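Yeah, one chain of the complex is gone here, protein chain that is, but the others are all in their spots.
Take a look at chain A:
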Amino acid sequence: MTAAVFFGCTFIAFGPALALYIFTIATEPLRVIFLIVGAFFWLLSLLLSSLVWFMTRTITDNKDGPVQKYLLMFGVLVSVLIQEMFRFAYYKILKKANEGLKSINPDETAPSMRLLAYVSGLGFGIMSGVFSFVNTLSDSLGPGTVGIRGDSPQFFLNSAFMTLVIILLHIFWGIVFFDGCEKKKWYTLLVVLLTHVLVSALTFVSPHYGISLVAAYVIVVPMGIWAFFAAGGSCRSLRLCLLCQDKDFLLFNQHSR
């Protein structure tokens, strides 16, 4: 609607992901590659799920009415399932690749599984966020008035925040998922799947953005904490980092303290 809305929503939705990319991924070409491959895997999962949805649509002969809404819900459920399946597939591939790398090169430290978990989660998240939001963003540059027919005038803002939370959730889900796979704790996979289904299902209460947004943000906080501990963080390391007393980190960045 205005450039301000466009830029504002863009940075709300993609700012953190962009920052994460710039500071953690862009410096290492290998990580960039893994990120893009992760994004591609998400794309493949979307392709497959859209196929399923398309087939069910043609089966029901494109009738209008509540059937379509239920079909859409079914489609979303299938899509979530397939996304998690592809996350698992990516995990398997990365595991194999890691082993291959280690066998070739035992001295060099290959990227750890935790790092790959983060990168893959970010890849999934970025692709998912971009796909869900970029058309809306492009429309926001054009003419029009939001909410002129009684819809919520905060549509763009709500979408931006929802996109942000989905991206963050994908990152955390990635970390937790891979950690669960590594330690063979299969219940974590189930939890990831269920929370994903929950968040996606909540988006169906579409005019009442408050519910879906608040719920999503309520889910993202414990998810984030879980991911932090799964990635090897601890209260102690957090405290050290916040108080700038983490010697390893400081040495690594060559600050004198």
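One rule holds in what follows: contacts are C-beta pairs under 8 Å (C-beta built on N, C-alpha and C of every residue); 3 or more make two chains touch, one makes a residue touch a chain; residues count from 1.
Just so it is clear, contacts and distances are computed from a predicted model.
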Undisplayed chain, where the name is taken from the UniProt record, one of "Protein Abitram", "Presenilin", "60S ribosomal protein L6" or "Integrator complex subunit 9": "Presenilin"
Of A:Ala17, A:Val80 or A:Met127, the residue in touch with the unshown chain: A:Met127
Of A:Leu30, A:Val78 or A:Met113, the residue in touch with the unshown chain: A:Leu30
Omitted-chain contact residue, chosen from A:Ile12, A:Leu43 or A:Val146: A:Leu43
Omitted-chain contact residue, chosen from A:Ile22, A:Leu51, A:Val67 or A:Leu238: A:Leu51
Touching residues on chain A - with respect to the absent chain: 29-30, 32-33, 36-37, 39-40, 43-44, 47, 50-51, 93, 96-98, 100-101, 103-108, 127, 130-131, 134-135, 138
